[in-house]
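Missing here is one protein chain; the remaining ones are kept as they sit in the complex.
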Amino acid sequence: MANASTRAEIIIGALPYIQAFRGKTVVVKYGGNAMVDPALTTAVIQDVILMGLVGMQPVVVHGGGPQIDEAMKTSGLKPTFIHGLRVTDAATMRIVERVLVGEINQSIVASIGRLGGSAIGLSGKDGGLIRARKAPATPGPDGQALDLGLVGEVAGVDPRPIRILHAAGYIPVVAPTASDEAGATYNINADVVAGEMAAALSAEKLVLLTDTDGILGRQGQLLSTLSLQDVERLKADGTINKGMLPKVGACLTALRAGVRKTHIINGTRQHGLIEELLTPEGVGTEIVA
Amino acid sequence: MANASTRAEIIIGALPYIQAFRGKTVVVKYGGNAMVDPALTTAVIQDVILMGLVGMQPVVVHGGGPQIDEAMKTSGLKPTFIHGLRVTDAATMRIVERVLVGEINQSIVASIGRLGGSAIGLSGKDGGLIRARKAPATPGPDGQALDLGLVGEVAGVDPRPIRILHAAGYIPVVAPTASDEAGATYNINADVVAGEMAAALSAEKLVLLTDTDGILGRQGQLLSTLSLQDVERLKADGTINKGMLPKVGACLTALRAGVRKTHIINGTRQHGLIEELLTPEGVGTEIVA
Amino acid sequence: MANASTRAEIIIGALPYIQAFRGKTVVVKYGGNAMVDPALTTAVIQDVILMGLVGMQPVVVHGGGPQIDEAMKTSGLKPTFIHGLRVTDAATMRIVERVLVGEINQSIVASIGRLGGSAIGLSGKDGGLIRARKAPATPGPDGQALDLGLVGEVAGVDPRPIRILHAAGYIPVVAPTASDEAGATYNINADVVAGEMAAALSAEKLVLLTDTDGILGRQGQLLSTLSLQDVERLKADGTINKGMLPKVGACLTALRAGVRKTHIINGTRQHGLIEELLTPEGVGTEIVA
Amino acid sequence: MANASTRAEIIIGALPYIQAFRGKTVVVKYGGNAMVDPALTTAVIQDVILMGLVGMQPVVVHGGGPQIDEAMKTSGLKPTFIHGLRVTDAATMRIVERVLVGEINQSIVASIGRLGGSAIGLSGKDGGLIRARKAPATPGPDGQALDLGLVGEVAGVDPRPIRILHAAGYIPVVAPTASDEAGATYNINADVVAGEMAAALSAEKLVLLTDTDGILGRQGQLLSTLSLQDVERLKADGTINKGMLPKVGACLTALRAGVRKTHIINGTRQHGLIEELLTPEGVGTEIVA
Amino acid sequence: MANASTRAEIIIGALPYIQAFRGKTVVVKYGGNAMVDPALTTAVIQDVILMGLVGMQPVVVHGGGPQIDEAMKTSGLKPTFIHGLRVTDAATMRIVERVLVGEINQSIVASIGRLGGSAIGLSGKDGGLIRARKAPATPGPDGQALDLGLVGEVAGVDPRPIRILHAAGYIPVVAPTASDEAGATYNINADVVAGEMAAALSAEKLVLLTDTDGILGRQGQLLSTLSLQDVERLKADGTINKGMLPKVGACLTALRAGVRKTHIINGTRQHGLIEELLTPEGVGTEIVA
Partner (left out) sequence: MANASTRAEIIIGALPYIQAFRGKTVVVKYGGNAMVDPALTTAVIQDVILMGLVGMQPVVVHGGGPQIDEAMKTSGLKPTFIHGLRVTDAATMRIVERVLVGEINQSIVASIGRLGGSAIGLSGKDGGLIRARKAPATPGPDGQALDLGLVGEVAGVDPRPIRILHAAGYIPVVAPTASDEAGATYNINADVVAGEMAAALSAEKLVLLTDTDGILGRQGQLLSTLSLQDVERLKADGTINKGMLPKVGACLTALRAGVRKTHIINGTRQHGLIEELLTPEGVGTEIVA
């Protein structure tokens, strides 16, 4: 382990990054797969608290796929996916909302509090943060339109609740559920929500924590930096596929709205957020405009 | 139905009550039994929105007993009660939190939004609103101590999240779950939470909505106004018992902290809150210091 | 009389109107003829206080014709009118100002205070609220120009005093007198002042209280809603004439400046303002752009 | 006339006085007798405007005896005085209020505006500034109690309207009329109102402008500085009498409430206020605690 | 000496000037030659304090030529000038900064404090107030380029430190030294700094205090008012030359940025600033756009 003097030098090495991010909003998507190990969760939450303390305005958006699957099983329901999106009937939606808002969101909020920060959980319904609308049917294998049920899209974001919580020193933690004008509740992909939040908040950065090291090339090598054109090409040739698609889509949404940098990094790597934000070495894949 | 002129006179009749409550905090406990009929829920929520618009600072605390029972059944768990308090093991607590925070709280928040107000849901964990501690064992029939598991008490309330939401024009909606310093999550009786919130916020009034007309005497007659001494006597002779005990306890907690008036009224009566707050006729039972 | 439950329903019926007018400025012209009955005055003032309490920003502009006539008689002066405008020499102006500012304005301010509101009286001179200029000569029956003396027009409005009083929670009560840059004092038609105030304050609504039910058609029937074109036609054919002319002119001034709705209603009808603002039934005549 | 260099030296000579009065409230009573000459009025108003510009918070309280007498004569009423206090029946009160609020107050407000300042007129009714109560009967020549009618005393002052106008940069101009809780309007001696305003506002100074050079001794000599004891002695031996009694009473009221200095000076002396406040030479009589 | 009444009239004569300058920024350049007599310095500082008290926002920019010369001599260095600009090597720069920031600036700040004001000294380095860059070489007698060493120009002004000190009630006192992006320290002509500060602060006025009566014509007569064209002509024919060149240049810089008036006046004339700002007689030379 480094001695005190080396430690001090490493800490002071974070100075230029802290100066650069001062007062900037950074949206962190914390995925369901990256949440399963409590030690890792503690590490991620420490990172988010430190982000706030060095002057960034962090927003946490979380998912909860594995926990939802488990709750569905307990209730005797069988998860079904089309193109990686969960087919969501009313019974499923009820479980999704309970687990996302009533369990995972609360667990993150409580962990932040226990580690010395202060967070307030929000869903898209709270303070009218997110207006949802039903996602269009998705094309099935035979070209037919497949209805995903209560899977939603982001129709609008009201940044005011986030701004008020930031101004009061709280870290907002956002669950990806929201309702439409008729009052129906929707499950929205958390990557999509994170991208839209970054866009609506004119965030400096969007960081998506997942359980792989980033976007991998054909030979399994990490692709460190991708331009928008690179991304289009890799989607076309199938290198970017499945669960990586909504992540990449979130990055594009954010970049098009003026977010400067977007990152897909490995949330199972201890303090990867700090590595990415406060040390010279980037990690994972960076997608830039 | 009254003609326009009579309507106007009735509306202007609310003037002295609106003047009296201006800028005052009013805590409303909205119980699980009073929530089952959607039309009634709409009426209660309209009342709360109007409270805010005429200058009061409403706080809604909700319970959710029937909904929790149903969710437990779906998951194959059997509710057990001792002295009206739910015995809460870890599996039960998980369901309690999911249902209270992830379903009922969200449902009230969404309804307020749909009816033109703006609410933000909080549990005791959000912003450190409520610190919990384990409730002491309760004496059993044979004098033995019965452990209720994860049933908690209020160890402290931080009014800051409520004040910030009020200042920003949001109606806070509070679910009665909270964690202790070690991170354990507790289920707290919602009446108790409402009483403690009223006390901590120096509320003007505490109104508990239930599914009876108030405290009834031996002959089933409504007792309109009770003093603290009356309450002690009625508890001693068993007239006040069972589920009415925590309600009366919440009133006493609030009154001792300086809350001026406390009410137990019938939440299944359309716009009973408005009757109580904005017309000369009180409803239900009023307990005063 | 309605029972408590019906009363509560009627009160809650005001909710959508309260929501719609929240934070909006509403200018109320309260005319001399509508002021003579003390019970009616009390009713109008209660209405204005309630408007403030449910979140509107009311401004009261008052006239005082009958009271000025009476004061002139006491002083041995004989009122003269041309086209409904008072010919105002220096001696008359002195009486007009004394009565409007020193009697009627003070009487309204005191009534608001006695009924639990808080008002501050202003003339056009206070804080430079209104800059006046001499009204042009009016054409006489033989085409000659008739000088009305110290009858003024509104040359400009400084909304700052109104904004400051609103922000501090006071109801501004405005007397229609003002001075020009040379220091001469003018009497301005109160309807005209109300229209200009509504325009300068970007008010949501202008309501002119008079002593008839609104604008009446040829057969004496009430005309409920009129467009700008309707008004031009009715002026051309003489249906709108005499004292109704400045009222209609005030509505046009306000509408052209972006005020959404203007109303001419019967101020001698108990709580007509509340009927108009907070119940589904409109009263009187509404002129819209 | 002094040359430019001497002028500059004289202006800079005001520096220590400006430093001493910065941010301090100074109440100026401007009496009816001192108001009759327009040139003098202009001078007094310039002084008040300058007071505001160099950082003091001036409050003007005005009387209006001569103007009221004249208005009463015009209306065929005969002024009656007991111990220098106007016997005020309802008809007289109506004229008093019209003249004080609707003529003199407006005249001062307009003059301040014309000379480049910005003033807002208030009576005791505006914003609940002064609560009045009926003055006790005064002892008559034969020891009987003489009722003065609607002559009032100050029962309370709410400094909030003054503070709000000062904060917004307006000079408050106060007419000495007010109502009691039952709504009756009273005429209060303007010296008394000035003393009570100074007391309620914790003013630094109270300056009463009158039409004599100050308090004169037996030989007609000016008494420059008097202590509270001196004043008691001079009242006892009749040196202070008649109209000087309420002035001295106002000084005592203010001094007892902690006002540091009180002055009775000649308002018919050009720029006497500036002499008193901003030059080394005091004028008139100073009464100190 | 004038009597009290005349003094009061003279003071009130300042009223229109005080009204005109309220809230306006006035930059005063106080030159080294005008500083040598302590009585004069006291007079100038009183003037600046009074400017602040009557509502102007004064900024003092000072030079220090004679004091620097003296310090150089003490250190055995010989001052050299080209076109009136000090050739500044590193040793000289060190003395310049010590004397300007560590002696003259502190002396002015302390004097303001001793005379009842409150000042905070700034150099161009403090809070990044001024960014400097090396001045271009100046043409020598034979057309060759002469390097002046560490003589700088103003590359940019950040008005924020001045605004913050003004808002907190402090008088900013600015020494004309600053550094460039590479960290080199420069000596900038104080007249130039004053002109740039006036420009960057959108000042109402720039007043340069020097030791002559203003700009003199061929016959030694004072030129009271000059237009931009006049100035160009007088520069062309050599009437404006030497040390007056940077002063005139500062006026042009300020005028081009929208400053309304610029003045060159005699700082050795007692209270000349007050004469210029607060009496009808201007002094010195006024250059207007």
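To keep things simple, chains are lettered A, B, C, D and E as they appear, and every chain counts its residues starting from 1.
Simple rule for what comes next: a contact is a pair of C-beta atoms (placed from the backbone, for glycine too) under 8 Å apart; a residue touches a chain by one contact, two chains touch by 3 or more.
Given the structure is predicted, the values throughout are model-derived calculations rather than measurements.
Asker: If you put the missing chain back into the full complex, which of the shown chains would it touch?
Answerer: Within the full complex, the chain left out of view touches A, E.
Asker: Just one of A:10, A:137 or A:167 touches the chain that is missing; which is it?
Answerer: A:10
Asker: Of E:183, E:220 or E:238, which sits in contact with the chain we cannot see?
Answerer: E:183
Asker: Just checking the interface: what residues of chain E touch the absent partner chain?
Answerer: Residue positions of chain E that touch the missing chain: 71, 74-75, 94, 97-103, 105-106, 109-111, 113-114, 118-123, 125-128, 160-161, 164, 168, 170, 177, 179, 183, 185.
Asker: For the chain that got dropped from the picture, name the residues of chain A it touches.
Answerer: Against the left-out chain, chain A lists 2, 4-16, 18-19, 22, 43, 46-47, 49-50, 53-55, 116, 269-272, 274-275, 278-279, 281, 283.
In this text, only the chains that are shown with their structure count from here on.
Asker: For chain C and chain D, which third chains touch each of them?
Answerer: Touches both chain C and chain D: nothing.
Asker: How many Å are there between the centre of chain C and the centre of chain E, using C-alpha atoms for each centre?
Answerer: 57
Asker: Based only on mean CA positions, could you tell me how far chain D sits from chain E in angstrom?
Answerer: 46
Asker: Mind pulling the residue numbers of chain C that touch at least two other chains?
Answerer: Residue numbers touching two or more other chains: none in chain C.
Asker: Given which chains touch which, is the overall layout a line, a ring, a star, complete, or other?
Answerer: line
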